[in-house]
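Okay, handing you the structure first.
Then we have chain A:
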Amino acid sequence: MPQLGESIAEATIISQLVQPGQTVHPGDDLFEVETSKAVMSVSAPCQAVVGEIQAKEGTSYPVGALLCEISVSAEAADKAGLTPAKPAEPAAEATANGAPAIPAAPPPPAAAHEVPEGVHFNYQGDNESFVSSEPGSPVRVEPTVGGLPVPAGAAGATYMSPRMRARMMELGMNAADLAGVAGSGAAGRVTVEDFEAFLASLDTHGMTKASPMRIAVADSMRRSWTRPLATVGTPVILDALLAHRRAQSAKSGPALYAVRALGIALAENPALAGRLIGSRVVHPKAIDIGFAVEVEDGVLVPVLKGVDQVRLTDLLPQYDRLVEMARRRRLPPDRHGPGAATVTNFGTFGITWATPIPLPEQNLVLGLGAGRKKPYWSNEVQSFIPVTEAEITLSFDHRVLDGGAAGRLLARVNALLQRPEEL
Partner candidate 1 sequence: MCYGRFRNVATDGLRPPAPPPPTNHSILTTRTHARILEGQTVIVPGTDLTGAFRDQYTRTYRHMLLARVLEDRLAAVYRAGGKIVGGVYVGRGQEAFSAALGVQLRKGHDVYGPLIRDQAGRIAFGEPILDAIRTYLGSIKGPMRGRDGNIHRGRPREGMPPMISHLGSFTAVINGMLMARRLQGREAERAVGGTGIGDGGLSTGAFHEALNQAAVERLPLVVAVANNQYAYSTPTSRQFACHDLIDRARGYGVRGQVVDGTDLAACLKAFTDAVQRARAGEGPQVVIGKLLRLSGHGEHDDASYVDPALRKGQAGRDCLEVAQTFLLDQDWATAAELSAWQREAESEVDAAFAIVYREALPDPYQESWQALSRADLVEGSSHAGPEL
Partner candidate 2 sequence: MSITYLEAIRLAQQEALASDPRVFLYGQDIGAFGGAFKATKGLHEAFPGRVIDAPISEDAMVGMAIGAAIEGMRPIIEMQFADFSSVGFNQIVNNAGTQFYRTDVPCPITVRLPSGGTPGSGPFHSQSLDSIYAHYPGLVILTPATVEDAYTMLLEAVQIDDPTLFCEHKYLYYHLKADALPDEALPVGRARIARPGIHATVVAYSAMVHESLRAAEELAAEGWQIEVVDLRSVKPMDTDTILGSVARTGRLLAVGETFPWGGATAEVISRVASEGFHLLDAPPQRLNSKDTPIPYHPNLWKVHRPTAQTIASSLRQLLRY
């Protein structure tokens, strides 16, 4: 059944005009049919002998349905443009289904023009017979629009969709929380389905609620970690410092010596404590130095002001008071910092070396390791002598400082610590 007009889906056979065995010529009418628009005829595509007639009068057939078979000579088929472009069987059995865009190779009637039984279908899509392709070859399908933008990187993409961001914000989460989630999206990104599955899987674990202090520390560390941080370290001989300390009635801890030494060193070149904001290095307003105090489930950093201007002996009472206030969580707001830099004495935990992370508002954190007795070669006595040595470390934003500058600052601090009486 040919397409006898736009939007026509079917037509009814009114009368059969030929008989099996009859020879027909191109244009001869085979059937009279009625569409919803008009009465028309289906005609022979070429000279042929009419074969088996399938169509019955009074019955409606969808476009593409087989009405009758006709036998065609190769010559006639060729003349009518019904032969395939490449060599094929000499005598093709063409069908009088009359599909206007007849495939180059007339396929077997039943296979090529598959139509659902009857006309009870609700929606019949495009007639496949209109697609000119080699029989059996898959139809090539290309989307009309371009492909999706794929997150950079073939795998391990950190891209977060708007929905992921919104969902995480809703739950008070951030990218770091996704560290343990393997993504199934493009380039391995975490899809919202992955995320929800991950959340659901957590329900099988034991869980405790993070304290506000823990959340605050976590947030501070996460923000700081957005920068390229580096750490340098150097051994410091503490004997002079310890001797000085023993001589004092009010005894400062090694951390306070380090605070004072760092303050003096930074006062000589405040730009070293500068922060890179856009295209400018922003210097500290004053040489205020913070020091880390461990409190329950976290760390507080009280600030000593104008450290470069105050002698160690005068810093001590303030220091003690601040430590006490920090432990009680009663630190006044103006002592919360942020200072120009921070000193952390991780040596109190027996740790000899670490890479502490500076506060997000600061460039520098000076770390103090645990002191140990070590043999030291003395040129004077031409022998090893025992000394107390500790590692001091300087962690810094590598965008602001390079290893050289950081090393020189650390060397200056070391030098100051060797003359504690001047602090």
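Behind the choice of candidates: all candidates are chains of the complex that A comes from, given by their letters.
Keep this in mind: a residue touches a chain if its C-beta (ideal position, glycine included) is under 8 Å from a C-beta of that chain, and two chains touch if they have at least 3 such contacts; residues count from 1.
Bear in mind the structure is a predicted one, so any value in this text is a computation, not a measurement.
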Which one touches chain A in this complex, out of 1 or 2? 2
Complex interface listing, chain A residues touching candidate 2: 3, 6-10, 36-37, 100-101, 122-127, 130-132, 139, 141-145, 147-150, 161-166, 185-186, 191-193
